[in-house]
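Take a look at the structure below.
Apart from one protein chain that is not included, each protein chain of the complex appears where it belongs.
So, chain A:
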Amino acid sequence: MPKRLTSVSIVPNTDHVLVSDKTGDLWRLKLETDGSDAVTIEDVEGGTNEPVLGHFSVLTDFDVVERAVATADRDNKIRISRLPDAFVVDAFLLGHRESIAQVKFVSSSLLVSSSLDGTVRLWDCKSMDQMDRIELEGEEVATGMCVQAGSLAMICHAQRELLYSPSVSVGNKLSGIVRLPLSAEPTGLAIDIRSRLWVSANDDNGDLVVNVFSCNGVEPSRSFEDEQALQRALADRGVAGEPDALIKGDILLAQKKKPIVDNWKGKKRKVDSTVTRLLR
C-alpha cells in the first residue's frame, strides 16, 4: 500500500478486507487462502484498484456492518456510506469538536464514537441525531472500543479502568457505566468468539499483561483462570511485551490539532502547547 495505514477491518460475511490510510482513502483487499493455515492478502481482481471512498483528511478509524461503512476523520466528521455503493453517502454525523478517535456500530442504525474532545457520543444513523453524549472526566479520550450484543466496552488512554455500558442499543443511552479496575494501563481490547473480553496492557516493567473478562449480565467479571492459561500460553510461545511498541492510544492522541497563535510579528503559526508553557 502506498501510504501508512490507520485501521483495518474485515467486511462481515465476505472475504474482503477494508483498510484506511493516512491520506483519507479506504481500500478494499481480498483474503486468499490456499488450503493450508496461511492466509494472504491480495488486491481485488479487476485491475485498477480505486479507493472505495475517501475523505480529504486523515482517516482515524472506521467500522463496517453488513450494508454500511462508517468512516471517521481528523476533521471531526463521521461519514456513513452504503456498501457496496460507497459513493452514496447516507449520513454525515457532525457534532464532535475534535478529531475522532474510535467509531463503532452498536447496531445497524446506532453508532458510538469517541473523540479527542473527551466525549463519547451515541448517534442514530438514520436521523443523524445525537442520541446521547457522555463527557469523560478530565477530557480523557476513549482510545479503544468494543461492542458485543448491544453492550459497549471502552478503555481510556492512561486510565487503569475498563468502562462498560450494558444494553446501549436497548435504551438508546450510554447510561449505567460500570468502571472496572485493570492491573496496568491498557493498550487495546478485543472480543473473542466465546464473548470474552481481552484487555491488553503494558506492565510497569514493559511486560505484556492481559486481563480477561467474561461479559454475562450487567457487569463483566474477571476470569482469572483464563488469564493464567493465557499467560502460560504466551510464555510457551515466547511472546513478551515490547517496551517501545507503538500504542494505538498514543497515535490517536498525536492527531490532535495544534493551536494557532500569533507571534510577535502578527503572523499566525502553529505552536506546540509545551512551548507556550515554557515561554510563559
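We take it that a residue touches a chain if its C-beta (ideal position, glycine included) is under 8 Å from a C-beta of that chain, and two chains touch if they have at least 3 such contacts; residues count from 1.
We take it that contacts and distances are computed from a predicted model.
When the unshown chain is looked up in UniProt, the name that turns up among "tRNA (guanine-N(7)-)-methyltransferase", "Phosphatidylinositol glycan anchor biosynthesis class U protein-like", "Galactosylgalactosylxylosylprotein 3-beta-glucuronosyltransferase" or "Erythropoietin receptor" is "tRNA (guanine-N(7)-)-methyltransferase".
Considering the whole complex, the residue from A:His16, A:His55 or A:His157 that touches the absent chain is A:His55.
When you scan A:Gly24, A:Gly144, A:Pro186 or A:Pro220 for touch with the missing chain, the hit is A:Gly24.
From the options A:Thr6, A:Ser20, A:Asn76 or A:Gln159, the residue with contact to the chain not on display is A:Asn76.
Contact with the chain not shown here comes from a single listed residue; of A:Arg4, A:Arg179, A:Arg232 or A:Lys257, that residue is A:Lys257.
Taking the complete complex into account, residues 23-25, 50-51, 53-57, 75-77, 81, 85-89, 91-92, 94-97, 257-258, 260, 268, 270 of chain A touch the chain not shown.
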